[in-house]
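Heads up, this is only part of the complex; the chains shown haven't been moved.
Letters are used for the chains, namely A, B and C, taken in the order the chains are written, and counting of residues starts over at 1 for each.
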Amino acid sequence: MLFLVRMDVHPPLDMPAEKFAEIKATEKAYSLSLQRDGRWAHIWRIVGQYSNYSIFDVSGNDELHKLLQDLPLYPYSSFQVTPLATHPSDIAVQ
Amino acid sequence: MLFLVRMDVHPPLDMPAEKFAEIKATEKAYSLSLQRDGRWAHIWRIVGQYSNYSIFDVSGNDELHKLLQDLPLYPYSSFQVTPLATHPSDIAVQ
Amino acid sequence: MLFLVRMDVHPPLDMPAEKFAEIKATEKAYSLSLQRDGRWAHIWRIVGQYSNYSIFDVSGNDELHKLLQDLPLYPYSSFQVTPLATHPSDIAVQ
């Protein structure tokens, strides 16, 4: 089941750069592991923003919430989640 | 170059159903041809909306505008275009 | 899987009252059948609005979109869909 997720990161300006770099490194490793197992299907940077649009492919709402909540950047981010359905013009379903 | 495009269709309530069905058939054929040549990379229905989120993979802004403007549903739709860049955590660039 | 759906009906002022009453009767029968089989779990009127908040319990995004799109009032309505997850304070999961 697919979801479009917009994630906006709000880095706390007063956090030591080193600590924030560490959080970002953990975030990246976590993201890569989810990309490898297929649940984080796509990730794109939004030009000019500390934000990404991503496609998640999960078993349902509960799994998606858990994945997002476990993001190391979760406390410094906001999320917009849009449930996606198969489009009748999608070439995959012709 | 990738763009996220949100397309909201506003079907005119007073158009004869037959005529609108014809426009939608042309739209679908056009969409499928663009999916086949790779420029319309993804298309997803937004749940509960006469809308889709799509990923376009084009040579640039001019080509994208031409593709959208040539959509048979263009006069009955509104579009939001978000330019996308490669994300440093994308597994494809590790 | 649960979703909160807000449905706002925009009755076309120029449709004959009889025809709209007929559409509403079909809508009600359809809603009742979905309530009976458990997929339309709750429906509440929003005070002062031709709108409802509803809880749907479905297998996923595709099923939800189909249910909404099949509503007789779909062409005269707009929808906002919010995916819901289990809350850790929900008494049912203690």
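Odds and ends about this structure:
Everything below uses one rule, namely that a residue touches a chain if its C-beta (ideal position, glycine included) is under 8 Å from a C-beta of that chain, and two chains touch if they have at least 3 such contacts.
Predicted model, so just to flag it, every value in this text is computed and none were measured.
Here 3 of the identical protein chains are placed; the entire complex in the file holds 10 of them.
Keep this in mind: only the chains that are shown with their structure count from here on.
Distance between chain centres (mean CA atoms), chain A to chain C: 29 Å.
Here the spacing of chain A and chain B, counted between their Cα centres, is 22 Å.
Among the residues of chain B, those in touch with two or more other chains are 45, 47.
Residue ranges on chain C touching chain A, taken from their complex, read 1-3, 60-62, 64-66, 81, 83-86.
Partner chain B is touched in their complex by these residues of chain C: 3, 5, 12, 61, 64-65, 68, 75, 78-81. Taken together, the chain A residues at the contact with chain B in this complex read 2, 4, 27-28, 31-32, 35-36, 42-47, 52-53, 55, 82-91, 94.
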